[in-house]
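First up is the structure itself, then whatever we jot down about it.
A single protein chain has been omitted; all remaining protein chains appear in their positions.
Showing chain A:
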């Protein structure tokens, strides 16, 4: 690992994004707009007194799911472009280490994800009065971990796609099952055994668990830290797998 090369890569990826105003706007604004839609979707629900709003549950989970989806897409396309344009091959003839490249990418998109979730969390908190017991700082932390998970999976999946068209087809395979099974639509305890077993090994489930802990407790709980650590472990594992797909030599 070489910090200079890692940071140069981060700066380069952010520089590429900076020239692309439309993408930056989409990354920063769309989650907040969708969250607004979710709020108004449940605006007229009638609740027994003292019963939490659906928005407090769904909106909170959306805060963690958006960065995951967006960063998965952005990363898999960017990395695929790097592979097909020849810049990846060229980079791998230089002294850069594969880890410098991958961590450089992960860092750049984590910064974008942090900004994205700050905007979305601020909107949820100050405009729609999202009601959770724990600190919003932890919500942003989980959102960033999710974003890095999206980055790691995107880097990995780009190795199996030859075209951008194929790359986006990985979304229904990799992303949608995790959203369906993470506990957003049906609580994981209410699923049948098979689905529950599958959901308990999908990384997104851990972050939804962690968010529930944050929503229900004023202080950080041991379960929340466990879930976060688990996510961190998965992210590192996927990044290592992604590094294995980068080969300096073609056979």
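Assume a residue touches a chain if its C-beta (ideal position, glycine included) is under 8 Å from a C-beta of that chain, and two chains touch if they have at least 3 such contacts; residues count from 1.
What we mean here is this: contacts and distances are computed from a predicted model.
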Hidden chain of the complex, named as in its UniProt record, picked from "Cytochrome c oxidase subunit 2", "YciI family protein", "Phosphate transport system permease protein PstA" or "ABC transporter ATP-binding protein": "ABC transporter ATP-binding protein"
Among A:46, A:94 or A:192, residue touching the chain not depicted: A:94
Candidates A:20, A:43 or A:129 - the one touching the absent chain: A:20
Residues of chain A (touch criterion as defined above) contacting the omitted chain: 4-5, 8-9, 11-12, 15-16, 19-20, 85-87, 89-96, 248-251
